[in-house]
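Okay, structure first, notes after.
One protein chain is absent from this view; the other protein chains keep their places.
So, chain A:
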């Protein structure tokens, strides 16, 4: 970091707002105003530059002190038959505090991003997978197959950093890398090679992905397929892709579970993952699930090591009680099975709590707007802007330190939840 008169410039800043957690941002902080100077994109700009507006907690819409707000929340928990701690957009220590509170109060924990995350977790718990991480992709990928996902829409810098980097460690000619999309076509040109070669697109509807990928898997295994077309894709095209996969030295199959937004997409991911295992009988191939922004990977990791289970775990019976279907936020709220909803969203003002009959407490990023004023709102600091923290990348291997860039005085999720837990 260097000092620059009134403004402060920070280098090598990590972003928790996208699952690839780029940590090469240069950021200028002037008072409480944050501006990305280098390596920003649409997602990190919204993440870092959203201004602070409100700083005071509210109880039933009226200004209150932090201590009063904490006591009010503790009181709600004391009288609750079943609290639900949801959203969980937070960092390492916020997740730790949320789990400690859940354990003590018998709450259920779930994350805003569970719907997508569980499409991968269910595969892990049923058959497992072979995966790789971002630096391996950057240096080794020779064939990238993107499954049903427009990566650049949610990971704007993925291709720049992991596919079209200047140099591979192993002397690979970068331009020779092949990119094939199955399903959605890319929305921009990020996947086009530096030499101008566009990615190949085998387009199909989401609804056809299960069938298309089953056929691709069959072809990889050398099975005969009678049909000549599947989901609008010529089987001959899939046959060519199967051959490419078998010939590639280090293929990577990537998907963003958030974009595979249809019922039982986990079965599609499982088909891909089993195909990858089969490819490894003779060559190397790996999966690369993309997700994990705003604490998504972090809260699942922390819950797993502290309790044995990822999200969607209830502590009502005094022990961790995992059920990925029963302990789902929207189902619980629809059935009035929780009377208090504590919603944590410290990264994103747009991630507001779902409407429900439960008394709602929000630990939210400053500036959050509500259709219905919650029972309690506490504006909290953003990890990596207002306080230090740590967050996991999409691969759940690398975690990066998050810095405190400004002194806003906003409490952290850890501060607030620890205070609530101690008050109980």
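Convention: a contact is a pair of C-beta atoms (placed from the backbone, for glycine too) under 8 Å apart; a residue touches a chain by one contact, two chains touch by 3 or more; residues count from 1.
Note that contacts and distances are computed from a predicted model.
Missing chain, UniProt protein name: "Formylmethanofuran dehydrogenase subunit A", from among "Formylmethanofuran dehydrogenase subunit A", "Cell wall polymerase", "Glutamate mutase sigma subunit" or "ABC transporter".
One of A:31, A:188 or A:401 touches the chain omitted from the figure, and that residue is A:401.
Residue in contact with the omitted chain (choice from A:113, A:255 or A:315): A:315.
Of the candidate positions A:32, A:45, A:82 or A:139, contact with the unshown chain belongs to A:139. Of the candidate positions A:18, A:52, A:69 or A:92, contact with the unshown chain belongs to A:92. Within the whole complex, the absent chain has one touching residue among A:9, A:46, A:130 or A:201, and that is A:130. Considering the complete assembly, chain A touches the hidden chain via residues 12, 14, 20, 22-24, 92-93, 96, 100, 103-104, 121, 124-136, 138-140, 161-162, 166-167, 169-170, 249-250, 277, 280, 283-284, 286, 300-302, 304-310, 315, 317-322, 390, 392, 396-401, 414.
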